[in-house]
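Sharing a structure below in structure tokens format, with a few things to ask.
The complex is shown incomplete by one protein chain, all other protein chains being positioned as in the whole.
Should a chain be cited, it is by its letter among A and B, assigned in written order, with residues numbered from 1 in that chain.
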Amino acid sequence: MSLIELANPSRFLALTARALPWLAAATVLAFAIGITQVYLAPDDYQQGATVKIMFIHVPAAWLGIFAWIVMGVAALGTLVWRHPLADVAAKAAAPIGAAFTLMCLVTGSLWGRPMWGTYWVWDARLTSVLVLFLMYLGVIALWRTIDDPAQAARAAAVLTLVGAINIPIIKFSVDWLNTLHQPASVFRLGGSAIHPAILVPLIVMAVAFTLLFLTLHLAAMRNEIMRRRVRTLMMLQAGARVGP
Amino acid sequence: MTALCALLVRDLRLAVRVGGGALTGVLFFLIVVTLMPFAIGPDLALLARMGPAILWLGALLASLLALDRLLAMDHEDGSLDLILIARMPLELAVAVKALAHWLTTGLPLVISSPLLGLLLNLEAKASGAVALTLLAGTPALTFIGLIGAALTVALRRGGLLLAVLVLPLTVPVLIFGVAASNAAIAGPVPFGAPFGILCALTLISLVIGPLAAAVALRQGLE
Partner (left out) sequence: MNLGPHAAFIITAYVAAIAVVAGLIAWIVLDRRHLSRILDDFEAQGISRRSTRTDGDKW
């Protein structure tokens, strides 16, 4: 099934209808395994049981960034290749990405209070994620403000790509502030710094979250296609009334 | 080339003539800087410490509010369509418009900042540092704002959305602008490092701003 064949919305809908039940089942299964792992995971000798917050906080962060990358690829699809489903993919991903970013901020804040003594601090990582959240809200606002879906898609695509450039700049620029957030410990040269007993549940939860994103994204894309059909039909109906 | 020069001269003339848009920006800058001590309190030492940040925030907000003069006015009276179908490259045309906008809006902010520094009890060296960072950074604010202006050009009540879109993109400029100012005044960090990055951000925005704005205009006004 090549990408260009998928460009037909009806065929895409057919494929989605077949795939979604399996995706949803896989998501539930992955979470079942993940939650079990989290339950059984040992306490961190420094942080105690609060390390269990990490198992949702870190995957949420990864997915918040992943969603923007998905939107970025879709933006290229819109601007460069004019792939018809690119618009739909971009619009559907935005609220999901925003939700995961919000989840990251909230769980991180709740983790920070017992660990660092404060709900918030203006360090590199937190500020970057907060700005990412604001950019998500901006893109969603742009989608909702422009009437014509095709035009909105193109505007959102430009904003998404410009925002994608901004994210590493923000991350880099805010390194001037002191960093309270811990530095990279999973994806590092020389292997992860986390003990397997904590790393394994983290990876399982990350997989579960990714499956959740895929399921939600496909379902949201389906809704978006339906929304566009409704709009077309409404315009047809209005045209029929105004007719000769 | 002469077409671009003509565009530049036209924009400069319009900005200076039409209700003094340039001076209104400076007036807003003054009002914001005046409001801050009302909120923060008259403690001079505190104001002096926060001076660079207050000046930068004021300049950022003043630049933001002036952005709807950049493209929306031309869209309303049809000149934007003429620019789009003219034979000069759209990227250069919007860059020239942004340059004119900066010369008439951003540059007055830079020039007035030392005076406002007096209100905040900043000493001469500090005011000078802030003015220098504003000189290096306000073009970035204008050219990043150009992107937001292009995205929202066709919207009638796009002002607030414009702010929502542009402000997150200007965060690095703000961070390094204030960091450079503080480095010149007090800090252990040498001035050159954050200032260099600020200049780099401006140079990047000089390229990306017109490119993205041209794409947005072409896509949005088909």
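One rule holds in what follows: contacts are C-beta pairs under 8 Å (C-beta built on N, C-alpha and C of every residue); 3 or more make two chains touch, one makes a residue touch a chain.
Only a predicted model underlies this, so the values are computations on that prediction, with no experimental measurement involved.
J.: Which of the displayed chains are touched by the chain that has been omitted?
T.: A
J.: Can you say which of A:M103, A:L126 or A:L142 touches the chain missing from this structure?
T.: Answer from the full complex: A:M103 touches the omitted chain.
J.: Just one of A:L20, A:I33, A:A150 or A:I194 touches the chain that is missing; which is it?
T.: A:L20
J.: Which residue numbers on chain A touch the omitted chain?
T.: Counting only chain A, the missing chain is touched by 10, 13-18, 20-21, 39, 43, 48-50, 52-53, 56-57, 60, 95-96, 99-100, 102-103, 106-107, 110-111, 113-114, 212, 216, 219-220, 222-223, 226-227, 229-230, 232-233, 236-237, 240.
Note that only the chains that are shown with their structure count from here on.
J.: Mind pulling up the chain B residues that touch chain A in the complex?
T.: Chain B reaches chain A through residues 147, 150-152, 154-155, 158, 161, 164-165, 167-169, 171-172, 175-176, 179, 189, 194, 197, 201, 208, 212, 215-216, 219-220, 222.
J.: Quick check on the complex: what are the chain A residues that touch chain B?
T.: Listed in rising order, the residues are 79, 127, 131, 134-135, 137-138, 141-142, 145-146, 151, 154-155, 157-159, 161-163, 165-166, 169-170, 173-174, 176.
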